[in-house]
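One protein chain omitted, others in place.
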Amino acid sequence: MDKSFAFLKTNNQPNRILSRALGKLLDKGLVSAVMAPGITNGSDLPMPVLFTRDEAMESCIPLAPAAGVSAAVQAARIGRKVKDKRVAVVLKPCEVRGVIELAKLNQTSLESLAIISMECPGRMENDAYLAKLSASPDLPDLYLNDSSLQDQASSTCLSCDAFEPQGADITIHLFGLPVMEHIGISGMTAIGNELIEAMDLEKPGAAYDQREAMARLREKRGRAKEELFQKTGEILKNPDQYLEVLGNCLGCFNCRTACPLCYCRECVCARESFDRDLDDVSNRAKKTGQARMPAGLSMFHMTRMVHMSHACVGCGQCSSYCPSKIPVADLFRTMGQQVQNTLDYSPGRDPEEPIPYLRFKTEAGS
Amino acid sequence: MTENASSLIKHTALMRPDGHAADFCLGCGTCAAGCPMTGIDGFDPRKIVRMAMLGRDEQLAASSLPWLCTLCGRCENACPMGINIVGLIRSARGLTEKDKTPTAIRKGLEMLLETGNILGLPEEDFGFIITDVAEELNEQPGFEDFTVPLEKKDARLLCTLHNKLVNIQNEDLIHWWKIFHLADESWTLPARNWEGVNWGLFSGEDQVLKVAVDNIVQNMERLDARHLMYPE
Amino acid sequence: MSKPGRFVVAGAGISGVRASLDLAETGHEVVLLDTAPVSGGILLALDRQFPNDHCGMCRMLPMLDRDQSKYFCMRLGMFHKNVTFMPNTEIKEIGGGPGDLKVLLQSWSAKVDPDLCNGCGDCLEVCPVSLPDDLADSLSLRKAIFKPGPNTSPSTLAIDPDSCILCGKCKEVCQTGAITLGPDYEQTLEEKVTAVIMATGVEYFDPGDASMYGYGKYADVITSLAFERMLSSSGPTQGRILRPSDGAPAENIAWIQCVGSRNLRLGADHCSGACCMFALKQAGLSMEKGSRPTIFYMDMRTFGRDWQKYLDRASSSGLRLVRCRPHSLEARNGGGLMLSYSPVPGELIDEHFDLVVLSVGRAPGWKGPDFSDQDGVLVTGGSKRLLDISRSLVSASSVSFRAAMISGSPVQAEQGDSITSQRVKVKSKVLVVGGGPAGLSASLALAGQGISVVIVEKNDFLGGNVSQISDAEARERIRELVRDAEKNQDIEILLKSRPMEFSGTTGNFQTHVLDQQNKGPIIEHGAVILASGGSQSTLPASLVHPKVMTVFDLHRRLDDPEIKEKDLNCLVFIQCFETRTKEKNYCSRLCCPTALRSVEKIRSTHPESRIIFFYRDIMTPGDLEHLYTRARELGAIFIPYQTDIPPKLILEKEQVVVEGFDPYLGEEVKFKADLVGLGSGLGPGSGHELAELFGIRVDREGFLIEADPKWRPVDSGREGIFICGLARNPVSLDEAVDEGRAAAQRAMRLVYNPQARMSVSTARIRPALCSMCGLCWTVCPYFARYPGSKGAMEVDPLACQGCGACVAICPNHASVLEVQGD
Partner (left out) sequence: MEQTTQQTDLVKTEQTDFDKEFHPNIVALVCNWCTYTAADLAGVTRLKYPAEIRMIRLMCTGMIDPRFIVESFLRGADGVFIGGCHPGDCHYINGNLKARLRIGGLKALLQGMGIEPQRLALHWIGASEGTEFQKQVKDFVEGIRELGPSGFGVYDSI
């Protein structure tokens, strides 16, 4: 499919203008709903909001530099339930990967979803965002144009070089563009092109060359990622350091709740079989002189790694949710990378790519 | 050419006592692997058998293939299908036009028919050679009274001779004559048609084969010998 | 319903074991005996078997009533609660009539009490007698007291009465007092049984007896059986391939095929039917160990469905194949042997090999009295024909069914049981798709046991390809099957119909059968037998010519009076015509025998006509070899060709010319043919469609694939669905009938009891935890999962075998294994 690149004039309000463009999809009946980050009563934190009337789109912040939760789970819920209608979902690239991965696990269907994603400048941690927002109400727009603000993104985003969406129907182009004048929009699929037609965009006179901006960013974030993996890798390999990092775990299981890929209805780790026998703890205490009473947390983290590391899309929500500031995402992404490399697997890359542990079927012989 | 002739050789092979015609050939190559001649001037027993099966009698008869064979029988001995390969080759030789058979054999055969031996040795010359060798033996102690029982009637044993013994290796006669003498054997040598080598067998010419056999039979009957010693 | 029957099965090789298990699984009692001290037969010596180089013998264990047989590797022996194994036993006499046989058994003392012997092996150290080990085919020595199988269980030793000198040393060292060397006792025992199955196996040719290839003279010439032990890590060389003469690694290895078979001088006008594959397997395994194998062969008999592909794999991984029979060999200075062979006319090669393996032929072997003519005595396995494993099992299942039918009344459903296994209600009805020989024989077998059958046939007649069969006897047999089926009240026949929708779980399937008006009943049934058959391949349009036809059509045409009287100067057969090649890479098995049978027919009317065969490998396994010999005797000429230079057909208006290359002459040959028969093979019918409907596997060519090509030949892999006949693989009429019965036997075991027992350990879903991700569905190798209507996956209780793959893949442990009883 040829990309159809077009411009949207932003008039210093890229979020608002883009919201209106999305509203046209509703207005023209091309989609029955739009799910995008937005503000609802009670909080300034952008959360996935389902819009069904274009006039309501005023509260939409499609390019919000924060995400209260991963919208992948919500998009997946729509995909699973909605049949014979189309819903546009605005997702960050990591969320798109999450939805694709969930589709492989039969947790959603991509059929009714029109996925709109963007070249992602990253999201800020929720508290940092809210603090900044109170001083600067235009933060969602300013953030797009200000690399020093973007440098305040979450550590996960700063070390993410998968910022270009894969598998979306529409991509919103930001990098290397004067976003306060206009942003780029291109359709990646037939559906995407069909929707773009309805947005009344201007066709490009001369396209911007994004390559340099992208390469710079990729280099910068890629380096940060390597450094992070290096650093975290060292921690992981050293039981003492690992214990120190994980030692603060309260057992709240927020990381699990936040994870878009943890699709089980009830986590296996919540079950009795994961409770440490008191005898175990006391035996250990006898051996080493001490043993922590709320047992089995290392088993919890290990099990989650066993189950999820091949599927980790690197959204960082687990870290954001951790009350003890444990860099869960760093650990997961580092481990995920190693496991994914071994299994030659990239989560969310392609809906047709089978879950690696099912691939044995294609193998013959020894 | 398209293949359509029927095969004479096949019929010849079918007449063999064991009845195993070349038809059984699997083409397995056991014969060729055991044959001392395989590869020499394109020789291969499989090829001969196949030509016979395809009825290419004339082509086979006109080729040198049948004459390259030593008739040693290693092929036949190993053939898992029990094919009478030697017999087949002999039959093929029999089809060769007379002027195409190897000269030495041709000449020998003519002599055999003419004189009863392959050398073409006249009867008096044969008698002379035998007497001469006997005299030589008389010089050895203990054999002074030895004489060759030429044309002796009622002997127990009639001996035929390989022509080599008469021609170039006649001192070899002495060895068995000595044994016979010491054993007091009752034996005889025919004065004519003493030839023990039947080139009719090699040449595939049944009528010559028969002539040579008849010669011996007549000698046996003429001299009333009871047993035959046949050195070939 | 009558009482379960009691049977004697003589011979505890693979056929005997299969027959015993079949009878035992349907509630009968079996006395399984063998003259050997252990069960297992020849397979004890074979670690891996073609066509996949795997073991997997355990897969033939019961799938349902599994708690009745111990969870064991089958190499340890065979254990089933309904089977009594009697080692060291033979049949002395059989009296009475079918259904009421009196069998006199004679057992002799093993001299070692299996209850006391713990297999410690102290006695092996002291026994002074050493003799060649039969198991390793004389490759190594054993003592007079010995371990009769490499890993049989119980790990008892046995004393060979022929070589024991009664010195008593073993008895002295035995700490458990297991050894009795007293006077030989023999025990006779009379069994009253319904029927006797003779599964007495085969004998291997002893190349020493015929002084072949220096066997017995040169240590580095060994038999294929000895090589098998050499490959085994429990064998005399621990799996290393060594020259017996000096223990040096054997790198160059030659296999010589057809030693003791296909040899008229030895009176062996038969093919052993398995040695080609056996050699391919051995050569392949030896390559894995770094050897360079060469196989000397005449015809590479890859006549099983997947065998040609097996050959292709071996060739592409470096196996050298040389088409010729070596003449002889000689020992070489410094070890090894010099082999003389001539691969092409005029070329004589002496090649050095470290090891020469003689692929020794087999012949039916039974030294005891022959009871096979007696009523109530049935013969199976290699003792009947020379079969590979898969065919032996099919034959054994078929025979066991016939044996069960002798009792004349249906098998009784098994009632209560001490083991608290859960049961599932099943429908006592079987759906048979296809009304050809396989389907009919399956239906009749089931109906004979009181199971109701529905036959669904797409044509408006039963009998399958009967009109295509020219053999009058075969036609009559099929007509008889049709007549029997039509008048059997337990068989419902739906003509011009096809199955369209299929659902349900094992034992409780529903199939909607539609006729040509798209109307028809929904049939509820416990099992399905797919016998949809196949047909001969059609020739390409470019070959449409009145003188060119398939070998099958030609064979039929020879009966036409017109042809009989016609002048036929020359007939040409081209075998493997566009088969055993990339597009259709299997042997159809029937083209060679059919074409060869035509030779006799031609000769009866045309004694002088020329008959030419262009062939790649003549496929006449077993007794069929005689057809080949006979055709040669009748003057047919056989010209081998290679796939890169196939014979050319030149079609002209009035005539057909066949051009080819004769490798023996080294020349082009050309024949004006009055008739040309093409061995273009057979193909499956609606394989792909059926596979899709019933959710089973199908191969590229459209043949339905079995769960395991050796051990479960008529199981589809999805429990309750069985496959047989031409839909599964090219077969002869006899084989189709056997496969039909074998499939019936497998279906029977599932539905004979309206309360089928589940496997001891099966998976269960905890619905509240299931996220329906479907991972378990995908990993389940038995198709025992399906998405349920209640928002959770569900388990097909009879299909689940408790392998636990679902448990391991489910991140949430929504899938759990449950073990019933103990």
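Here the chain labels run A, B and C in written order, and each chain numbers its own residues starting at 1.
Everything below uses one rule, namely that contacts are C-beta pairs under 8 Å (C-beta built on N, C-alpha and C of every residue); 3 or more make two chains touch, one makes a residue touch a chain.
Only a predicted model underlies this, so the values are computations on that prediction, with no experimental measurement involved.
Student: In the intact complex, which of the depicted chains does the undisplayed chain touch?
Tutor: A, C
Student: Please identify which residue in C:I42, C:C120, C:L181 or C:A248 touches the non-displayed chain.
Tutor: C:C120
Student: For the chain left off this view, which of C:D22, C:D53, C:D617 or C:E719 is in contact with it?
Tutor: C:D53
Student: In the complete complex, which positions of chain C touch the hidden chain?
Tutor: 47-48, 52-56, 58-59, 71-73, 75-76, 119-121, 150-151, 153, 155, 232-234, 238-239, 707-708, 717, 761, 779, 781-782, 801-805, 807-809, 817
Student: Tell me where the left-out chain touches chain A, residue by residue.
Tutor: On the side of chain A, residues 233, 236-239, 242-243, 246-247, 249, 280, 284, 288, 290-292, 295, 297-299, 302-303, 305-306, 309-310, 334-335, 338-339, 341-343, 356-357, 359-361, 363, 365-366 touch the unshown chain.
Quick note on the criterion: only the chains that are shown with their structure count from here on.
Student: Go ahead and note the Å separation of the Cα centroids belonging to chain B and chain C.
Tutor: 55
Student: Quick one: which bits of chain C touch chain B in the complex? Just the residue numbers, please.
Tutor: 258, 262-266, 298, 323-328, 340-343, 345-348, 569-570, 608, 610, 612, 629, 632-635, 637-638, 640, 657, 662-666, 669-672
Student: Per the contact definition, I'd like the list of chain B residues that touch chain C in the complex.
Tutor: For this pair, the touching residues of chain B are 1-4, 6, 10, 20-21, 23-35, 38-39, 42-44, 46-47, 49-51, 53-54, 74, 78-82.
Student: Which positions of chain A touch chain C when the two form their complex?
Tutor: Touching chain C: residues 105-107, 263-268, 271, 273, 307-308, 355, 357-358 of chain A.
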